[in-house]
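Only one protein chain is missing; all other protein chains are in place.
On to subunit A.
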């Protein structure tokens, strides 16, 4: 971020400064969960015929299992993010009332 130029173009200043919501960052330890579904790219983990499930080789059913796994991981990250954003909004609202 050190490469950011010193001079902001004039346009974004007048309308941007006050109105732009500053809600910190999207950073959170929860985000590490997003790495878990990437295990699916490690093919030797599940490139096998046996055991079968409903007649499907492991290759197929185990990859289907990654769908709910991915949903759970993304879902947890999203829940945590929504909470952070709600808390930040409330803080901002309180701050505004304090000023008035």
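In this text, a residue touches a chain if its C-beta (ideal position, glycine included) is under 8 Å from a C-beta of that chain, and two chains touch if they have at least 3 such contacts; residues count from 1.
As a convention for this text, contacts and distances are computed from a predicted model.
**Q** Missing chain's UniProt protein name, "Carbohydrate ABC transporter membrane protein 2, CUT1 family", "Ribonucleotide-diphosphate reductase subunit alpha", "ATP-binding cassette domain-containing protein" or "Solute:Na+ symporter, SSS family"?
**A** Result for the unshown chain: "Solute:Na+ symporter, SSS family".
**Q** Which subunit A residues would touch the chain omitted from the figure, given the whole complex?
**A** Residues 1, 3-5, 7-9, 11-12, 15-16, 19-26, 31, 33-38, 40-44, 47-49, 52, 54-57, 59-60, 63-64, 66-67, 70-71, 73-75, 77-78, 81-82, 85, 89 of subunit A touch the chain absent from view.
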